[in-house]
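Every protein chain but one is kept in place in this view of the complex.
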Amino acid sequence: MIGNFVTTRFNYILGWARKYSLFHYPYITACCGMEYMSTAASHFDWDRFGTGWTRFSPRQSDMLVVCGTISHKSAPVLRTVYDQMTEPKWVMAFGTCAVSGGIYDNYAVVQGCDRIIPVDVYIPGCPPRPETVLDGLIKLQEKIQKQEQEWRWKKRK
Amino acid sequence: MTTRIQKEASKESLLLNMGPSHPAMHGTIRIMLELDGERILNSEVEVGYLHRGFEKICENRTYFNLLPYTDRMNYVSPLINNLGYVMTVEKMLGIEAPERAQYIRVIMSELSRISDHLTCLAAMAMECGAFTVFLYNVKAREYIWDVIEETTGARMTTSYIRIGGVRADLHPGYKAVLKKAIVETRKVLKDIHGLLDKNKIYLNRTRDIAIVSPETAISYGWTGPCLRSTGVYYDVRKASPYAVYDQLDFEVPLGERGDNFDRYMVRMKEMEQSLRIIEQAMEKMPRSSPSKLMVEALEPAEAIKASRTKKVEKEIILSPNLEGSEKRKYLDILGTDKKYVVPPKEDTYTSIEGIIKHFKFFMRDHGIRPPKGEVYFSVEGGNGELGYYIVSDGTDRPYRLHLRAPCFHIVSALEEMIQGRYIADVIPTFGSTNMIGGELDR
Partner (left out) sequence: MEKKKVIEELKQKFAEKIKEVSAQFGDEILLIERDSLLDIVQFLKDKPYSYSMLLDLTCVDYKGQEPRFEMVYHLYSIPNVQRLRIKVSLSEKDLRIDSLASLWKNANWLEREVFDMFGVDFKGHPDLRRIFMYDGFEGYPLRKDYPLRKRQPRIPLRK
């Protein structure tokens, strides 16, 4: 009984720590990059939510922000970047082109980045307003808090 | 995939890949370098990671429908792309926008140009280490986007400039917001001059790096601020003026040496000139039609009900989403040529002729059908001469639409610019070319 209480509390604390200190890696391709810059800068700061500094390396980050259209030529690159990230990791699909291919339904565009990598939160908009992005970020944080946390001792059992 | 450089490189040198996903917030491009220590012997630039099939899509959309696709080409200055496309179609149709609409187009164009240069310099300075410059520039850009959002409804990809004029008149309180944006931009420009102009670190990284001579620049087909930084005087706004640029007084700054620092300086001075243009256009713009509603204005539901028996003469209060596009403003902003312009909403909902015109505008094989032929028109984009080449076969869809992307030519010179330099020189050089992925790969 006590053991269950301890692990639940530990789960909660780990979730709290992980959600408020997200290091993100922006995979920027197209127009959504401009709204990404706006969200990260001083007017609509998302540093207040913990996802402040951009880690320019997939190995050091735990959130992948896919901003912009994914073409068939850059799909293997996205897959490689996702594979290089270490667990635990979350993916945010920023903008309609990353969610579902957007207005481009043709020979050269992947219809949504969830055909290649698993996505946790989808943010629609072309491009989404910074307030929408912040809303999506808060939803992701709730998801991180509620999910079953993985930590190394657990796996050994 | 063995690329050219993998075949040609010698065995002792190191091959380094500055891959498609860089930390530099420019977009996706791949630069492969052959290095000897830190010096670059050879390089190869690979583009195409953002090819979205713009030209193929445009053959399947009507002239009116493909306006949002043009916004997303050069996404830091979307209104200029809109303007280029719309003026090309207007040249084919032989119509001209009303004068107030042309002044509004000029103001929006210049605001977009300022936000383009601000973003370019923000990214370029941030990679050299000056993070404050990035934050200041994005702050100024927010004020400019506030102005654009008040009138057009969207911050970035607006589809505001339409064939025949603009979509809606300027917001009633636009003067205050625009003045605030101009004041804030001037403050930011002054700060940036103070931070970067005489900064030893910045000068070491940009002065005398990647020098391009005028002959090389012309041979590569450079246009815009990069060409003007080498000393060649070519600006589409002065050479073949469009809209009302011939009635406005502004200078075109030129550089001397064609290095990175000159490209930075030309952009800073151009922003100052754009602010001058906006102030003059604000003064000279013809007044709009009176905006006060008459006392007996009808609500939309009552108007539709009243129109069933007889023609409605009174004014109708439209929803706030359609503010600025009322019927009494139409002469100012969209002109009277009924074949190329969507009829006003008051007519559409209260009269049978209005609804017929509305349908005939949007129906398949009706609507805007330019005469057969081909046309080329260019405007001054943020990077240079942005040209549209449209071939029409008489139907409502273009047969072929080709975009002359200015940064395609500038980036094709990148291999020559970085030859023989160090790796650290690649970053400010690449930043000063202002490569925009959407325009490069279309």
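Letters are used for the chains, namely A and B, taken in the order the chains are written, and counting of residues starts over at 1 for each.
In this text, a contact is a pair of C-beta atoms (placed from the backbone, for glycine too) under 8 Å apart; a residue touches a chain by one contact, two chains touch by 3 or more.
All values reported here derive from a predicted model rather than from experimental measurement.
Colleague: Which of these, B:Phe134, B:Tyr160 or B:Tyr220, touches the one chain of the complex that we don't see?
Modeller: Checking each option in B:Phe134, B:Tyr160 or B:Tyr220, the one touching the absent chain turns out to be B:Tyr220.
Colleague: State which residues belonging to chain B touch the missing partner chain.
Modeller: 1, 4, 47-48, 51, 53, 55-57, 60, 91-92, 94, 216, 218-221, 232, 234, 239-240, 373-376, 378, 385, 387, 389, 391, 399-400, 402, 404, 408-409, 412-413, 416, 441
Colleague: Which residues does chain A use to touch the chain missing from this display?
Modeller: That gives, for chain A, the contact residues 72-73, 76, 79, 105-108.
Here, only the chains that are shown with their structure count from here on.
Colleague: As a quick test, compute the distance in whole Å between the mean CA positions of chain A and chain B.
Modeller: 30
Colleague: In their shared complex, at which residues does chain A touch chain B?
Modeller: Residues 26-31, 33-38, 41-43, 54, 56, 68-69, 71, 73-74, 77-78, 81, 103-104, 106-109, 126-127, 129 of chain A touch chain B in their complex.
Colleague: Sort out for me which residues of chain B touch chain A in the complex.
Modeller: Touching chain A from chain B are residues 19-21, 23, 25, 27-28, 48-53, 56-57, 68-69, 72, 75-76, 119, 122, 134-135, 138-139, 141-142, 145, 155-157, 437-438.
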